[in-house]
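One protein chain omitted, others in place.
Naming follows writing order (A, B and C), and every chain is counted from residue 1.
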Amino acid sequence: MAESGEIEARGHLIDSLILGKIFDGIMDLGGQFNVLEIDVGRRKRDASYVRMSVTGRDRRHLGRLLAAAYREGAVPVDGGEAELARAPRDCVMPDGFYSTTNNRTQVLLGGRWIEVENMMMDKCVVVRGRRAACTPVRDVRRGDMVVVGDRGVRITPPERPRSGVNVFEFMGSSSSSERPTRRMARSIASDMRAVKGRGGRIVAVAGPAVVHTGAAGALADLVRLGYVDGLLAGNALAVHDIELAILGTSLGLDARSASPAERGHRNHMDTINEVFKAGSIPRMVSSGRLRSGIMYECVKKGVPFVLAGSIRDDGPLPGVVTDVTDAQRQYKRVLRGADMVLMISTMLHSIAVGNMLPADVKVVVMDISQPTVTKLMDRGTWQALGVVTDVGAFLPMVAGHLGKRPA
Amino acid sequence: MAESGEIEARGHLIDSLILGKIFDGIMDLGGQFNVLEIDVGRRKRDASYVRMSVTGRDRRHLGRLLAAAYREGAVPVDGGEAELARAPRDCVMPDGFYSTTNNRTQVLLGGRWIEVENMMMDKCVVVRGRRAACTPVRDVRRGDMVVVGDRGVRITPPERPRSGVNVFEFMGSSSSSERPTRRMARSIASDMRAVKGRGGRIVAVAGPAVVHTGAAGALADLVRLGYVDGLLAGNALAVHDIELAILGTSLGLDARSASPAERGHRNHMDTINEVFKAGSIPRMVSSGRLRSGIMYECVKKGVPFVLAGSIRDDGPLPGVVTDVTDAQRQYKRVLRGADMVLMISTMLHSIAVGNMLPADVKVVVMDISQPTVTKLMDRGTWQALGVVTDVGAFLPMVAGHLGKRPA
Amino acid sequence: MAESGEIEARGHLIDSLILGKIFDGIMDLGGQFNVLEIDVGRRKRDASYVRMSVTGRDRRHLGRLLAAAYREGAVPVDGGEAELARAPRDCVMPDGFYSTTNNRTQVLLGGRWIEVENMMMDKCVVVRGRRAACTPVRDVRRGDMVVVGDRGVRITPPERPRSGVNVFEFMGSSSSSERPTRRMARSIASDMRAVKGRGGRIVAVAGPAVVHTGAAGALADLVRLGYVDGLLAGNALAVHDIELAILGTSLGLDARSASPAERGHRNHMDTINEVFKAGSIPRMVSSGRLRSGIMYECVKKGVPFVLAGSIRDDGPLPGVVTDVTDAQRQYKRVLRGADMVLMISTMLHSIAVGNMLPADVKVVVMDISQPTVTKLMDRGTWQALGVVTDVGAFLPMVAGHLGKRPA
Partner (left out) sequence: MAESGEIEARGHLIDSLILGKIFDGIMDLGGQFNVLEIDVGRRKRDASYVRMSVTGRDRRHLGRLLAAAYREGAVPVDGGEAELARAPRDCVMPDGFYSTTNNRTQVLLGGRWIEVENMMMDKCVVVRGRRAACTPVRDVRRGDMVVVGDRGVRITPPERPRSGVNVFEFMGSSSSSERPTRRMARSIASDMRAVKGRGGRIVAVAGPAVVHTGAAGALADLVRLGYVDGLLAGNALAVHDIELAILGTSLGLDARSASPAERGHRNHMDTINEVFKAGSIPRMVSSGRLRSGIMYECVKKGVPFVLAGSIRDDGPLPGVVTDVTDAQRQYKRVLRGADMVLMISTMLHSIAVGNMLPADVKVVVMDISQPTVTKLMDRGTWQALGVVTDVGAFLPMVAGHLGKRPA
């Protein structure tokens, strides 16, 4: 039997396409809606308001329709407080747990809207006293109070930015290899300068292609100049960067002459052995064995880095976090408070980081593969920019525009 | 000052392109060579023999030239025994350690050629008594006797197969999306049947796209029919497979109607929670909660599976090996004795597996991305076949040809 | 000095995202708007109405803002008739000519809204008496009356379909290789059957990969069964199809055994020579020299086909339209009245066809390359479906579902 519910939404419903998405979601799922009241902002900065009833085939169907609308920022008119239930065991969420989006989220508790801290996608919300925190399943402890159902949860989807001039605005959010490459490099550089200028944090996520394509020097420059406040990578980036720094080769290619070195990655293995001999990357720097490169600049500058292990690693190097859940925690620590994230030629680590980011963080994706760029940008944000490019040529351009320290 | 050395090689030097590769390697590195003696097999099954001197600019250059030649199967004429040195510390190889290829390798010790066990690429060789084993750096223990230098090491590169009719032979070793797709499916199926017919082992490495594209049923069939003796995957394959089995969706797409389900991966998170509630995948099977799919068939059939953790995992599920060095060890255990490996839509795990395989194992790579296929096939073997295809359409074809148990 | 104008729009402004796009366009260009009146349909089938003023920095800026809004379906409140000017010379449009979209378009002339015939993108509109026709620059003749400016032009953007169940609806309009492949094949087949069931026309655009991947038989079946009302292709499709039919090979690959035939495309050249000997493809059929394949079925069935020449052609075959402007005209003739277009593994011909299609024609794109699929789907329509797949596996699935003639 048909069931109905009433919802409302406020904000830049039309120009941020929010109202369209609410309608979309309901229609996609085969639901019905009636707009009961609508007040559209007259000017582009005015907020709009809509109240509508939603009708589903039955209670369950209505539940899915409403959940879809809530994800776009709607709230029930007859709100009510968030409901909580205890986690029955460690690592087990109560049935019907509220599954998070990466948007700003608040829960209504004791008559107050409480901000959920540390927003990430696909987690649950644990409430402790007057605080609510986005929590991964492995961190749930028996007895934790977890939000269940959609009631009393308010999402604020990102709004389309309207002012200021930055790369995200004048590029739109689609990726393409057919963009004026050099202009985009300059825009990204100027955005980075602006972020640093207002005291923001920039985190770089980088894969080994940065080294193979010859962009290691550029990334090292960005670190040295103060444009990188944290580096998230894997074992391979560090191995290749250090191989280049101490042996002058990268995966068997002599970087000075680009001549093919012997097959079999001898230098690669020697590099790994050298780091084991030193005991750690910082000790290679302090002993003078490592004198240049990305890792060197991070150590010298005190920029935090996390090298996450993966199953394909050679070695892995000492210092690589081989437990992936531990690596996730360390990544999150570095990402906290980030204003901008550069994702450079690594799908694995970039997906990991994308899962950890709130929707309002600016993301720049640089990769030679269009499917990779497209996939990484799909986070429901207005602040993602994808550049299908050769980082070996592109990153030096960006670094060239930032040739001196941020003010 | 110019330095020379004398080397020799035996085998199907010309038709397996070995002699060409030896010449190649020397010329690429700017070396000189003189052929001193050559005896080319008259018929295509005859072995050839070549003896030649190699000249480098100096001792170091000569060393690189010889190392390149050795990798293709040449040995020094004035052989001599393999040299050993002690590992100075745990996880540290002695300087000048011999870095392995993935080809069959023997070391001359006490006048006897000893087979190196468990061949993999980019490792060292540890000798214990009369046995030699390929050993990753993290498994090296202080005091281990490690082969150093190239002397007394003999490599046997894979020879081009000449007889029998299998997919590797009549397809050549290059990848392309422009191949008669259905014929390749039939050939792969018949090769799999042949491998099982002679008691061989087949290991599958699979990514979550197997589930997303709708091929989970086909892979489950292959397991059930006995064509898969081990499954290597990550957290995502298991989560998506179980979501499909218990909720009928895959990442929010309803698999029966392919209608877009709600955004936000609710079912995905519910699935993870269900596995945590059960405690493990096998317990989900024994309790009757999980009744179909890839993981179910593995549990029922007793097929060993290893789920390696990665930094992008949601959960990860209980049972996922979150430490990557531990996961590597478990992968290697499953791969031991494999005759054929199917790499299906996963670059990460396939690269990991490729690094662990000796060159004589047959490898079939199936992926929609040509760069991925090309990269995975580049292992210096004659027995790699790449198919640029849509596994959602292709794997069911393969399984269709294998509709009953191997004899 | 700031300039303003007043516009209005009617239709499913919100659920078809039209209003959002109008706001978008104005904001992207740095303009201002005030909503003067809005009436949102209460139910999802109700039409909405909006009236708004738009303000630009100066007359020229306002012109650009309005042009952007008009393209999304807005019209000036103070309408006025369309303005006409004479073409000064053959192939030369008057300055300020109205440049078309691929949406349904009407022009106000003599107080009546006249439908523009034969809509295509990026053309001009020539008025003759009471008729208006979309006209390419090369067909403009001196003295032709051409619409100039935006006044008196009304565009009707495609509306999001709401009812019926077809593949476009439940798949959404994005492409991905991560879709349940077999289900999509079934949906496309059922959509094709529905189109034919109501007397519609289906046109196929196909590249030579159809033959190379082994899908020639499937496409030939679709023709034979009556599911293809026109075939648009190039020289290569015909050559490879005929080579397969008369010599059993495709580009040197023996299709029965998939064994690599000799290099150098001997059979390819022989095939071309055979067609020249016969004089034409139809004569090869009538003489009994060609007895199977895609081209054969087209000839037997009387399905019109156009083979457009391209600079990379071998031969090209007799019958190939070597003049590209002539080929464009012939393509358009076959496309007239098409309800559905299948674009199969050819970027060149599919882009050409995309440029010729009104926005309301259903388009299905099948290709193994995601960038190609993405590019082809970007036509501003709600009725495009992209499948990143291996046509060698996929097309036979589609044909399998359509194993008998349409009712």
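The rule is short, and it goes like this: a residue touches a chain if its C-beta (ideal position, glycine included) is under 8 Å from a C-beta of that chain, and two chains touch if they have at least 3 such contacts.
None of these values were measured; they are calculated from a predicted model.
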| item | value |
| --- | --- |
| Absent-chain contact - pick from C:Arg266, C:Arg291 or C:Arg333 | C:Arg266 |
| Residue among C:Gly20, C:Pro180, C:Gly214 or C:Gly315 that touches the chain left out of view | C:Gly315 |
| Chain not shown: contacting residue from C:Arg160, C:His349 or C:Lys362 | C:His349 |
| Touch list for subunit B against the chain that is not drawn | 14-15, 17, 19-20, 23-24, 26-28, 32-36, 38, 40-44, 160, 162, 172, 177, 370-371, 374 |
| Missing-chain contacts mapped onto subunit A | 170-172, 177-185, 187, 209, 212-215, 250-251, 253, 255, 257-260, 368, 388-390, 392-394, 396-397 |
| Interface residues of subunit C (partner: the chain not displayed) | 25, 28-29, 64, 67-68, 71, 88-89, 91-93, 95, 97, 99-101, 121-122, 124, 137-138, 234, 259-260, 262-266, 268-270, 272-273, 276-277, 308-316, 318, 322-328, 331, 348-349, 351-352, 355, 369, 371, 380 |
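By our rule, only the chains that are shown with their structure count from here on.
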| item | value |
| --- | --- |
| Distance between chain centroids, defined by C-alpha means - subunit A, subunit B (Å) | 32 |
| Chain centre separation (subunit B, subunit C; CA means) in Å | 45 |
| Subunit A-subunit C separation of Cα centroids, rounded to whole Å | 37 |
| Where subunit C touches two or more other chains, by residue | 172, 177 |
